[in-house]
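Every protein chain except one is present and positioned as in the full complex.
The block that comes next holds subunit A.
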Amino acid sequence: MRRILTVLLFACAALLGVVTPAQAHNVLIGSDPKDGAQLATGPEKITLTFDQPVRQGFAQISVTGPDGSRWEDGKTAVDSQEVGVGVRPLGPAGQYVVGYRILSSDGHPVAGKITFTLTAAGPGTASQPAPASSAAAPQAPDLSAQAAEAAQNGGAGMAVLWIAAALVVLGGATVVALRRTRGPGAAE
């Protein structure tokens, strides 16, 4: 028993050395404009600040106006702890909701929202109420391109191939072995 514990502790230590480039669950610690701010003129850019660096890719920010129209402009950019997106000139006065969903550095998606109020109507008009899925769609093509590249370099693609092969071989062996044990086992 003691031998096993020693082995396990060593294994634990080895694993920690490999896996832990310190990763944590991100928490929103600040934003520009601030949550609940009252603004006379619309911001040109929304910046959200997290306590940890945010992972590239997967980050989305949306700005929704009082009438449900969308005001964010361009792609969401991730710069270490700060995630930002441009904003078109805002239109009607009222409450705007900034929604976000980012990939936390420990690998979990984190979603949330902040709100700010525009006190005076701006010059902008809601031109295109973007469908909700448009934020996710542009990521798909470059994702698969990157994945193909990764598979060529023998990354996860190779691992999946190895596991698939192991599954087939072991699966066959399991069926054979279990059938063999069940044969005499049924007699007892």
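Structure notes:
The criterion applied here is as follows: contacts are C-beta pairs under 8 Å (C-beta built on N, C-alpha and C of every residue); 3 or more make two chains touch, one makes a residue touch a chain; residues count from 1.
The definition used in the following text is that contacts and distances are computed from a predicted model.
Between the listed names "ABC transporter ATP-binding protein", "Phosphoribosylformylglycinamidine synthase subunit PurS", "Spondin domain-containing protein" or "Putative copper resistance protein D", the UniProt record for the complex's undisplayed chain reads "Putative copper resistance protein D". Interface note for the absent chain: among A:38, A:125 or A:174, the touching residue is A:174. Here one chain is not drawn; of A:45, A:75 or A:113, the residue touching it is A:113. Touching residues on subunit A toward the chain that is not drawn are 1, 3-4, 7-8, 11-12, 15-16, 19-20, 22-25, 27-29, 51-52, 55, 57-58, 60, 62-64, 68, 70, 72, 97, 99-101, 103, 105-113, 132-133, 135-137, 139-140, 143-144, 146-148, 150-151, 155-157, 159-160, 163, 166-167, 170-171, 173-174, 177-178, 181-182, 185, 188.
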